[in-house]
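With one protein chain held back, the other chains of the complex are shown just where they sit.
The letters A, B and C name the chains in turn, as written, and every chain counts its residues from 1.
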């Protein structure tokens, strides 16, 4: 990734928005490498993502970002700048299964996802080996009867490590409301069904009982309502009557890995904007 | 399709089933063109479909079918023979939209589905034109406040025309329980969502509100529980945040046409066996 | 489709392009409904498509389009305006099979594709019935030993009817070079394979012999090199060893219909820009 900036912005729709935003950039010799825009006509809202090459900028990046606030305020906008290149500080929470974790580590190593995995946190010891092989610290947090203690320990770890993104990579605990709120828009989950079908526990068993012909996985932002947060990505796989629940688990793993990897990639590249119950995604 | 027989069979699992069934066929010089079998280990049940070439049969087809009952009873089986070639007498029920109807007519004309469309029944007049262009009788049945009268009229038509399969091709009325029971395993619906997500009315609106990244359509047998019958086929299509409900309707039409066409084809080729809440499908 | 304009543009890349183009629009109170842009870094080229709401334009559409030429020339651009709403005058060329034709007619009637089918031209009589049922003139053009006569007759028809788009909907004749050149960027073909695999005749037979596990169809612009023009859309379908060539033909029809329909839709909505051997497609 080149040096530059990403600008994400949302505001009420009005005429001339593209012109005003693009003109601000070109005024200071910033070059737009990628420009994505979406006008939601149902809500009269405007959303944009700009990838900006700042190599010829005739002011500093800081001044460029600071100066934008005049325009941003006049548009009544929410906006966010990100400096490139960057790697997002990410914690991965796991329980037993390691396929999602393995996928994240592998893609991070390959450079497919600009994340720095600060730690792997497990409420079981199962994933310690894979963490250690990858040279990433593993933290065991026991979830006893009073789970609140465990969640506070997790929160302390996240705080201490200045984590920017929390990934629930088949973490089999329901997050408390206060954590959902605290990490709103910064906590991503992979649910092993094609949401909103099969919310909650044992979705593969539910899918088997219902006799569906496609199973799926859903990568979504965590909100306090279970499995109801904004969806970033979904994947499906065809199944047949002869597949047992065990087979669905096996086939579903591929959906989970793929959906989670794409979801994280979109998030860390600032390609997502949360819009109420929905996520706007400008895919790459 | 060649001359021959299809045998569909289900029974409790026990050793030697394939051998005994296949031996019965070969004893009378019947040749197995296709043999599909499924053992449900969770329920200890056995299901099979045989496509049988009877051109060298040394007894009559009638005797062959009658003679099988000794074996069938000893296996405690449910079974069903179908003579080939055949075309299943089929009624298509519609309301306003015609894309599913158009697809069925087109595929029937091409010979992709061995159906004879006996009639098109609409509770609106919208599809009369397409029916008449295709040379198929159109029956308008008004669904007034007392819908029961309408359903009885439909039933009379189906009886009169000796209909073997009823296809609800976007028929926007909920079938009464007595009809669901009467036409159990003989009535196929296309639901415009990826069931069990978005049961009931306006699934595309529901999908839009939820912000899913894939929409779908489900072809299933009708049971008295709404949108809960055994699923024969499902199709999905990727959607994006910029798609309006209107776009989802447009994109969903392709899923609906494809899922319904495949579902009907599997049914009329006797490739489906209903097993409680699930449908076993031996695809071709 | 609302009243407005579509602007398609390509030019050498340079800083400030988005700003200058968007500013031209906003200067005259034109509102950008949709803005798609692509910078080809390998060739330093810039491509854009703008969908413009002109309901508040403070000059005439004609003046707006004429006035753009100053900017367009200074950018060394190729550009093209289209008034909305419009329906593209389209001729469909066919031979025997009618599934692609049927699909185009059906989608045009539904309003999915803003085309006006001016005529259906066949070198066989097979599709006359479907044309007449749809109320579209059918022209039989015999392709005798000297095919040149036939192609000149087709060209005269296209000229006479002021056709803007020629669709080869399983037209089983190789177009002469002069027609490929004359209708460059205005002639779309559907090839029944996953190009560049299986160029030329009998691709389903070729696919069967090769034992591929997926078959496909490709919608592309016609150029004088056989099956080598810029690809607009491709679709695939899974196949198995038990599928005969006849089955591949059946399954492939669905790919052909879908790929052709999407390809035409992208073209008539000005969502495609030809870039040498490739087609840039801004999908909707």
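Simple rule for what comes next: contacts are C-beta pairs under 8 Å (C-beta built on N, C-alpha and C of every residue); 3 or more make two chains touch, one makes a residue touch a chain.
Computed from a predicted structure; not experimentally measured.
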- Item | Sole residue of C:35, C:138 or C:198 that reaches the chain not shown, by the stated touch rule | C:198
- Message: Need a quick check: the contact residues on chain C for the chain that isn't drawn.
- Response: 38, 41-42, 194-198, 209-214, 216, 230-234, 236, 240-242, 244, 275, 277-281, 283
- Hidden partner interface residues of chain B, rising order: 15-20, 22-23, 25-26, 29-35, 37, 39, 56
- Task: Kindly note down the residues of chain A that lie in touch with the hidden chain.
- Result: 99, 102, 106, 110, 112, 133, 242, 247, 250, 254, 258, 284
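Criterion: only the chains that are shown with their structure count from here on.
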- Task: Report the chain whose mean Cα position is at the greatest distance from that of chain A.
- Result: B
- Message: Between chain A and chain B, what distance separates the C-alpha centroids? Give it in angstrom.
- Response: 41
- Separation of chain A from chain C, taking each centre as the mean of its C-alpha atoms, in whole Å: 37
- Item | Where chain B touches two or more other chains at once, by residue number | 242
